[in-house]
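Part of the complex only, each chain left as placed.
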């Protein structure tokens, strides 16, 4: 893919976001993209090739937002990033003039997405790529549910340090007293919130709103996913204290009270 | 190595083809190179450092073809790519003026291959590097054998998705009816040919001519190598149907008939 891009645009700057996505894991790729795309320069072309349906009947798309381009399969992998952007136009990739030939049935990353991204990076207008598309495939939204002072989220990503990142955002806590908040994962893990990993002793669990702005469960200098057997998809409860009266939240800590 | 190259040619574009080659696996490196070198821009310098004999008596070489340069140890790692190219000149790397000093006994990638590649990328004439070499070391050729309608190949590479790539090329099937062809790996795997992975149900095996142009055995949304215990070197049989009469191939599917 990088060879193909460099042939079309020798001045392109190529940056790998991650090689750590598990094969076929669309949600992990969607999450990684949503968490970091906005740190790149304006007019960056974000190219994603987690594409288990390659060669089948899923669509290939390019999307232009106010600041970026996105290129990839229309399987939901772009949807969490695009939910945070203002979309200007979405086009199907159908104009074979911008493809590499012959087109394989198993690697559209090389034959379709990479050359299209390279042409966009050179200034090609997105409308040249194919007809407009109105709606793209969406993953289930990346938002937790809330009942009174309990937010129910889930683990959506485990990073290479074993930190379990959830779909609970810092903004979900507005007005709550985070000092008395508690995180529960089933009966196997309970911890408080802190500003950084080293706020607790080595080897202890801690919940922080991490660099993604999302709640993550970590172990200071350890691997939370291994230590507590955490999995993507597991339910995470965040119990918020009442502002000015932290007692009720503490009461819920008693055994048998869950 | 990248530091050394950048010191000599600050404008060089550095692209990693793969970090996934198993230590000392010359055939895997030779295959990876042969499958992707031609997607890079003309005048690209392909630098390979899978070099178990480093510091011993193997030669170090640079090769110029019509479109590319290749630099590496003369241990066969370049031979499968070069078999597809028209070679203009091969030179031994002996002119120490283009090396990094002192030269270590264990990392010629940094001390010899990287600086030589950097000088070639700046336009150095290959003849400056050392005397001409007539013949380079060859790996066993990357071609299957054929008896009537059975092509016998082998697994040469397993990619990070667990797809088992063989030495049987799409061009080996010219004139055959691929719709009735069958792939056999011992008694443990039998499947048909399709255009893409998703042509079969999730979890089922399928053979496709993949993005390399070579026959590969995959499992749709799965890991074929793990599921069927596939290894590099295993024999793969491709049984071709007779054009206009697919029955004989189907007859061979009966149990006890292999």
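Couple of notes before you dig in:
To keep things simple, chains are lettered A and B as they appear, and every chain counts its residues starting from 1.
Please note the rule applied: a contact is a pair of C-beta atoms (placed from the backbone, for glycine too) under 8 Å apart; a residue touches a chain by one contact, two chains touch by 3 or more.
Please read these numbers as outputs of a predicted model, since none were measured by experiment.
Shown are 2 identical chains; the number of copies across the whole complex in this structure file is 3.
Convention: only the chains that are shown with their structure count from here on.
Overlaying chain A on chain B by C-alpha atoms takes a rotation of 120 degrees, rounded in steps of 5.
Computed centre separation for the pair chain A/chain B is 34 angstrom, with centres defined by C-alpha atoms.
Per the touch definition, chain B reaches chain A in the complex via residues 13, 15, 36, 39-41, 44, 160-162, 195-199, 208-211, 216, 218, 220-221, 223.
By the touch criterion given at the top, residues 2-4, 6-7, 10, 14, 23-24, 52-56, 100, 104-107, 110-111 of chain A touch chain B in their complex.
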